[in-house]
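Here the complex is missing a single protein chain, while all its other protein chains stay put.
Chain lettering (A and B) follows the sequence in which the chains are written, and residue indices restart at 1 in each chain.
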Amino acid sequence: MARAVTTQRKTINTIVAWGIGLLIFFPILWIIILSFKAEGDAIKTPIEVLSSAWTFENYGVVQERSDYSKHFFNSVILAFGSTVLGLIIAVPAAWSMAFVPSKRTKDILMWMLSTKMLPAVGVLYPIYLLFIRLGLLDTRFGLVIVLMLINLPIIVWMLYTYFREIPGEILEAARMDGATLWSEILYVLTPMAIPGIASTLLLNVILAWNEAFWTLNLTAATAAPLTAFIASYSSPEGLFYAKLSAASTMAIAPILIMGWFSQKQLVRGLTFGAVK
Amino acid sequence: MATQHSRSAARLMMAPAVILLLGWMLVPLTMTLFFSFKKYLPLRGDSLGNGLDWVGFDNYVRFVSSSSFWPSVVTTLLIVGGVLVITVVLGILLAIMLDQPMWGQGVVRILVIAPFFVMPTVSALVWKNLFMDPVNGFLAHVWRFFGATPVEWLSQASLQSIIMIVSWQWLPFATLILLTAIQSLDSEQLEAAEMDGAPVTSRFFYIVLPHLSRATTIVILIQTIFLLSIFAEIFVTTGGAFGTRTLTYLIYQRVLESQNVGLGSAGGVYAIILANIVAIFLMRIVGKNLDA
Partner (left out) sequence: MGSITLKQVTKSFGATNVIPPLDLQIDDGEFVVFVGPSGCGKSTLLRLIAGLEDVSSGVIEIDGVDATAKPPAKRGLAMVFQSYALYPHMSVKKNIAFPLKMAGIDQAEAEKKVAAAANVLNLTDYLDRRPGQLSGGQRQRVAIGRAIVREPEAFLFDEPLSNLDAALRVNMRLEISELHNELKTTMIYVTHDQVEAMTMADKIVVLHAGVIEQVGSPLELYKTPRNKFVAGFIGSPKMNFIEGPEAQKHGAATIGIRPEHIDLSAESGAWKGKVGVSEHLGSDTFLHVQTDFGLLTVRAGGEVGLHHGDTVWLSPHEDHLHRFDAAGMAI
């Protein structure tokens, strides 16, 4: 801004912004509030809800029944497993594309991104069939592979952009200083790329955690992560608002926290660099 | 930078990623294509072992001529279109708002961004039950407070409800992208315009908006690709009923519910073609950026 902003204007901005922000955030806030209320209170009018007693019982109930922790554990394995596996495959690929580019590098990169745009439903049955044949249906291993494959383009892409930001001259200097390819990667490239790798890990763990197509269709009792588990609440019996809230809060809390740190990565990772 | 030694090493390092993605794409795609030309109803005893009958383009014709086809296309267009309009318009407004000087900007950003990180099943169920339930939902209580009859969201206004839920989820994405774009606008341009005597609204329409046009296009293209295949929200709320059956959901039903694999595969091919068309536009913009 070119000139000093009046306090009055700043105050108005603040009030309007906070108001709209809270409005948008409200559903999440409501979930958290309801999770601490008794079921009978959860269905009352909002004012009554707020004035009723707080309780931890829902968290206890959800934990005990239906192996909540198992599904949580599955989410963790699927999200981190697929992302780490993806990183292992993507780091060498992104390295070679960023530092030894050829005429076809750009085309290959774009082709990789285009695989992410394949509608999942178009290949649903073949994958389903393959999974049955290979005995991968409802296995964590199978889901890790699938989630890795759908996020691989983004992982490669993000690492590529981070690697490109490393000044080429520094790697040349390492070469002049006598570093072999391996030394170059170990002592110079990786330390400089760690922030980029961490950011990529963060965003893709979030994307894998929230994935709700393959996790819904390829899992059942054993490998179902939280996405599928919550979906099972869609045909409940009896009062369940508070329990649903507790289950939801636990399911989304880790990601909300991680999401706070990953805003910049989101822009970089999902707009494929078209917006800076 | 590149010597012979590096080039062959590079090719080797790219190989796993390329091979895996190639397999991920080609194998299921060819299978889908294969099934689309066959009659395959596993529940009625067809199986790959027994050999499947070739039916040519039958499935393709049947899919398009089915009475559910055009409604599903319309539904898809309405949902995608509705969400796009809401997220882009509100996104621009929110982005401008977040760009203003205020106290606690960081916190407001978090509040606005949060919905994107909620998993779709949670978001859908919470909206369906905690908010839209006509008896105990939050909105029902509010409606009653003002003396009106609560709306039966998911049965009477199901399309609007889905649009609302999905928009709530994707608004943060649009806002974040557009905010990034606004913040990349060189303030000197705006200052020059101010020196030239342009009032605030003119500066918005002649400088800010054109600058945002590129980011807006990106938002629209990327969101379209992801919105075409939304699934969980419909699965968990209406199950495709009350006119919320999108093309994606229709295909899903044909393949996994009614188990007419041939028909569903043909539908899948249509969906792939449609997504590819959008993708071509997006890739052109991305491609231009890669050269930069």
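We take it that a residue touches a chain if its C-beta (ideal position, glycine included) is under 8 Å from a C-beta of that chain, and two chains touch if they have at least 3 such contacts.
Remember, it's a predicted structure, so these values are computed and weren't measured experimentally.
Touch with the chain that is not drawn comes from one residue among A:A173, A:A198, A:A221 or A:A253, which is A:A173.
Where subunit A meets the omitted chain, the residues involved are 167, 169-170, 172-180, 183, 187-188, 191-192.
Convention: only the chains that are shown with their structure count from here on.
The geometric centre of subunit A is 16 Å away from that of subunit B, both derived from CA atoms. Contact residues on subunit B toward subunit A in their complex (touch as defined above): 1-2, 5-7, 9-11, 13-14, 16-18, 20-21, 24-25, 27-29, 31-32, 35, 94, 97-98, 100-105, 107-123, 125-131, 135-136, 138, 141-142, 144-145, 168, 171-173, 176-177, 180-181, 184, 187, 190-191, 194, 214-215, 218, 222, 225, 228-229, 231-232, 235-237, 248, 251-252, 255-256, 261, 264-265, 268-269, 271-272, 274-276, 278-279, 282-283, 285-287, 289-291. Contact residues of subunit A toward subunit B in the complex are 1-2, 5, 9-10, 13-14, 16-18, 20-22, 24-25, 27-28, 30-31, 34, 42-43, 45-46, 89-90, 92-93, 95-97, 99-100, 102, 106, 108-110, 112-115, 117-130, 149, 152-153, 156, 168, 171-172, 181, 206, 209-210, 212-213, 216-217, 226-228, 230-231, 233-234, 240-241, 244-245, 248, 251-252, 255-256, 258-260, 263, 266-267, 270-276.
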